[in-house]
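Note that this complex is displayed minus one protein chain, with the remaining chains in position.
This part shows subunit A:
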Amino acid sequence: MANVKPRVKVPKSANAGEVITIKTLISHPMESGQRRDKEGNLIPRQIINSFKCEFNGTPVFSCDIEPAVSSNPYFEFKARVPESGEFKFTWVDDDGSVYEETKKIEVK
């Protein structure tokens, strides 16, 4: 899908070992597969079915997503920052598309 845009909010810097808050949002209709069009046909399901966040390659947080998650899925979670590095965020669509975003963080 063309108009899918991930947005992530990560602080630019943190103290070593600090636990930070990460907020993520990705614009996506999250078609549940329950709705019908005007002719009464089911609109096929198309959702983002998984999300994960890694820090320098180590898994931090991930989520299995079902159609009951709202459109433009939003996640807020915590992460411990042991060193400077890069957070990598990955969303996987039902159609196989993978959306990625990275954010650097520096330890003071």
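Simple rule for what comes next: a residue touches a chain if its C-beta (ideal position, glycine included) is under 8 Å from a C-beta of that chain, and two chains touch if they have at least 3 such contacts; residues count from 1.
Going forward, contacts and distances are computed from a predicted model.
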Taking the list "MoaD: molybdopterin converting factor, subunit 1", "ABC transporter permease", "1,2-phenylacetyl-CoA epoxidase subunit B" or "Thiosulfate oxidation carrier protein SoxY", the UniProt entry for the undisplayed chain gives the protein name "Thiosulfate oxidation carrier protein SoxY"
Omitted-chain footprint on subunit A covers residues 19-20, 32, 34-36, 55, 58-71, 73-80
